[in-house]
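A protein chain is absent from this complex, but the other protein chains hold their places.
Up next is subunit A:
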């Protein structure tokens, strides 16, 4: 009880120093938590991918198309339930900075394969019936203030020109991880325009989405599809949606590893800073520690004082960091919505934040504790006056 009282009073002895240390640890813990969350989100697309959906694309590269004529042959493969297709459209809204994912798709099969994109029956019907119609996720609609019935004009990049669409529906993600910043429109609309303007680009798709009866059939069906087009002009590569996403993620894996290293470096740096602060504090109080030892207090009493202060300061920093994580995550989710479909910090990350703060307290307290607890009384007393 006395130790705790003494520690708490010592905490407020150099208020500015204590506050700056607590804030420093809080910022480090916050940065650690946010960077960790960022890395986790990067892989979340792959983690949430369906295991009953396959993606068939050109085996050379995703940028090379496949003929639409493959559709019926893929549909005929045993184990396949539904097949849809699409092409990356790559247009932007008004200015290049207003960029978001947009795809030309075959809508009926697509809506069956992606039940996580939830639309009202009315909106779904309106979209299916209108060749110029499009649907957008609610986050995207909110960003640009779009309402159902609005005319949206996109500027094409891969497919040059002004492209007009009528907004027929705003979908909601069934799960939190569902991407809500996508625009989807009829592939037929794109193909018709290609037939008229660039016929050599007509009747081609970027990929097929293939639904399979059960996950266990995925590899068998993938092999069957690829064998269908072996030695053709456009050989295919079929893989699960998860593997497909991981292909993208792996391209940036080095960056993600670098971010992870940075998150640990942040904690290491604050550890050194906190250790220096605690060493400075212990050095200033060495005369007091010697006095306490003179009075009969033992090394472990002093160890409790110094170590306790270090751990309490770090824990307070950790709590502040964890508390700041929620508004920071909310701010990122709102302000950087074009980069992150959602930005929720997991319970595991919050726990790790606290553990990181505690480890800062433990590590930074070791040297000052050892120094304070083992000080020779006569040497310590000489520091006074």
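To be clear about the criterion, contacts are C-beta pairs under 8 Å (C-beta built on N, C-alpha and C of every residue); 3 or more make two chains touch, one makes a residue touch a chain; residues count from 1.
To be clear about the criterion, contacts and distances are computed from a predicted model.
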Among "ABC transporter ATP-binding protein", "3-oxoacyl-(Acyl-carrier-protein) synthase", "Fe-S oxidoreductase" or "succinate dehydrogenase", find the name that the UniProt record gives to the complex chain excluded from display.
"ABC transporter ATP-binding protein"
Given A:22, A:184, A:292 or A:324, the one touching the chain that is not displayed:
A:292
Sites on subunit A contacted by the missing partner chain, in the whole complex:
2, 6, 9-10, 13, 287-288, 291-298, 376-378, 381, 384-385
